[in-house]
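Reviewing the structure listed below.
Omission of a single protein chain aside, the complex is shown with its protein chains in their original locations.
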Amino acid sequence: MKSLAGKKPIPGTMVFEGRMAMKGYALNKMCFSFNKAENRDAFKADEDGYCTKYGLTDEQRDAVKKRNVLALLNLGGNIYYLAKLTGMFGLNMQDIGAQQAGISLEEFKAKLLAAGETKNG
Amino acid sequence: MKSLAGKKPIPGTMVFEGRMAMKGYALNKMCFSFNKAENRDAFKADEDGYCTKYGLTDEQRDAVKKRNVLALLNLGGNIYYLAKLTGMFGLNMQDIGAQQAGISLEEFKAKLLAAGETKNG
Amino acid sequence: MARLIGGVGSSHVPAIGNAIEQGLISDPYWAPFFDGYKPVWNWMEEKKPDVAILVYNDHGLNFFLDTMPTFAIGAAAEYQNADEGWGLKPLDPFQGDPEFSWHIIDSLIHDEFDITMCQEMLVDHGFTVPMSLMWPKQEQRDQVKVIPLCVNVVQYPFPTARRCLKLGEAIGKAVASYDKDLDVVILGTGGLSHQLDGERAGHTNREFDTEFLEKLKDEPEWLLKYSNYELAEIVGPQGVEMIMWLIMRGALGDNIRELSRNYHIPISNTAAGVILFENEAV
Partner (left out) sequence: MARLIGGVGSSHVPAIGNAIEQGLISDPYWAPFFDGYKPVWNWMEEKKPDVAILVYNDHGLNFFLDTMPTFAIGAAAEYQNADEGWGLKPLDPFQGDPEFSWHIIDSLIHDEFDITMCQEMLVDHGFTVPMSLMWPKQEQRDQVKVIPLCVNVVQYPFPTARRCLKLGEAIGKAVASYDKDLDVVILGTGGLSHQLDGERAGHTNREFDTEFLEKLKDEPEWLLKYSNYELAEIVGPQGVEMIMWLIMRGALGDNIRELSRNYHIPISNTAAGVILFENEAV
């Protein structure tokens, strides 16, 4: 990517550009399928078989098994598509925020509330 | 359409703008489905049932029955999508060109050859 | 002629939709957020716009990476909401104004914006949440026709902030040249600072958001000095959605007054902002 070439990485932050999108295309396509209830049911019935059908790599399938959001992101997952996958595991955006930050849900919520403690601007 | 408002119609010529596209949306969507062989088979098995499934109007269904290309165009069909429908009737672009121009296929071909008769530019 | 009577900038966090659904407007967690919408509700009640141009992004309901438009505009008679996969209850369909959509598309393409035209599209929470926020009751939403404008802030490269501001200006021109007597409002949605992905998930930036809100009326160009990549660092990768507010701002022109503003952290993982501008000429 011309615009990102030579850019310093942003600590703890993903930028979903062309290279990541290529890496994660199959993974994201699988997640996109979860907009439909019947596809969510098919996944739940046979998680790994569903992943194989979409051509996920071994690493991606392993990260799905482990519900490891950071690993999925590093393997090209996009957070908006991944949310449809993690939603099936009963994880909402705050749950996966805490998981990625490596803190408990309560700590994650407290951190957000703390950012709001100073007087509203 | 701003760009077409107040424009004089072009004799014998269709311009596929927003109004026509709205009118023909269901018809064109049906035709788009004919990229797939199984949909072509389903249409051939029950033409009118297939048209009904896609929500075509009575006029559009009648024009399909009559293989009337000018009528289909006036009802919002776009020539590229319609080509997939008329292809199933064994009609190619020259066949439907002749049909629209109201002349025989031989006359239509002769007219095109005549346009090429003058020295190549 | 159609008149752009005002514009609103607003976040579009999915949790807001649930909160409205569940009647949590006065709940202690939600009150500091919803209080900021009271002036907007009053203004909408008073002005009763006929049409809303709603600038938002799709989060993976209608568009996938196979075909990702930079700017997509709806030209349908109706827009359906649908299941996004993680439990948000779909809202009733929204009524479009296809003739007006085609006018805007036509004007924009002649002004050299390379629009993707959508005669059928699903609208996701990025669209439905602002609709619920502006018009919490179904009977209110039924009174407003909509024109969805979907912006790519999912797959880099996103449109530049400058391009968004220019698109807004061209939309202003398109509305002003439509020969029907309509009151039009434009909503710029998304943001403000938030980060959903990576170890820094939960990042917000009050200082930057506050300056953005402060400068939006008189100096919207202020945001243009940051690239989208720089913005991702400053306000989080999802905070970059704030560039969509510039489309709203650009459409309004310079003859506007700011009627209200609110800022609150957190709603879910997000710093939520709302701002209301009115066209002074109206």
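To keep things simple, chains are lettered A, B and C as they appear, and every chain counts its residues starting from 1.
We take it that a residue touches a chain if its C-beta (ideal position, glycine included) is under 8 Å from a C-beta of that chain, and two chains touch if they have at least 3 such contacts.
Worth saying up front: this structure is predicted, and the values here are computed from it rather than measured.
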Seminar exercise, completed: Chains in view that the hidden chain touches are A, B, C
Exercise. From the list C:Val55, C:Ile115 or C:Val144, which touches the chain that is not on show?
Worked result: C:Ile115
Problem set entry | Touch with the omitted chain, as defined above, among C:Leu54, C:Ala72, C:Val153 or C:Leu213 | C:Ala72
Exercise. In the full complex, which residues of chain A touch the absent chain?
Worked result: 1-3, 17-19, 21-22, 25
Problem set entry | For chain B, residues in touch with the removed chain | 1, 3-4, 7, 10-18, 21, 25, 28-29, 31-32, 34-37, 40, 69-70, 73, 78-81, 83-84, 86-88, 92-94, 96-98, 100-102, 108, 111-113, 115-116, 118, 120-121
Seminar exercise, completed: Hidden partner sits against chain C at residues 63, 65-72, 105-106, 109-110, 112-121, 152, 155-160, 162-163, 166
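By our rule, only the chains that are shown with their structure count from here on.
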Exercise. Roughly how far is chain A from chain C, going centre to centre by Cα mean, in whole Å?
Worked result: 24
For this session: Averaging only over C-alpha atoms, locate the centres of chain A and chain B and give their separation in whole Å.
Result: 46
For this session: Give the residues of chain A that touch two or more other chains, as numbers and ranges in rising order.
Result: none
Exercise. Counting only residues that touch at least 2 other chains, which ones in chain C make the list?
Worked result: none
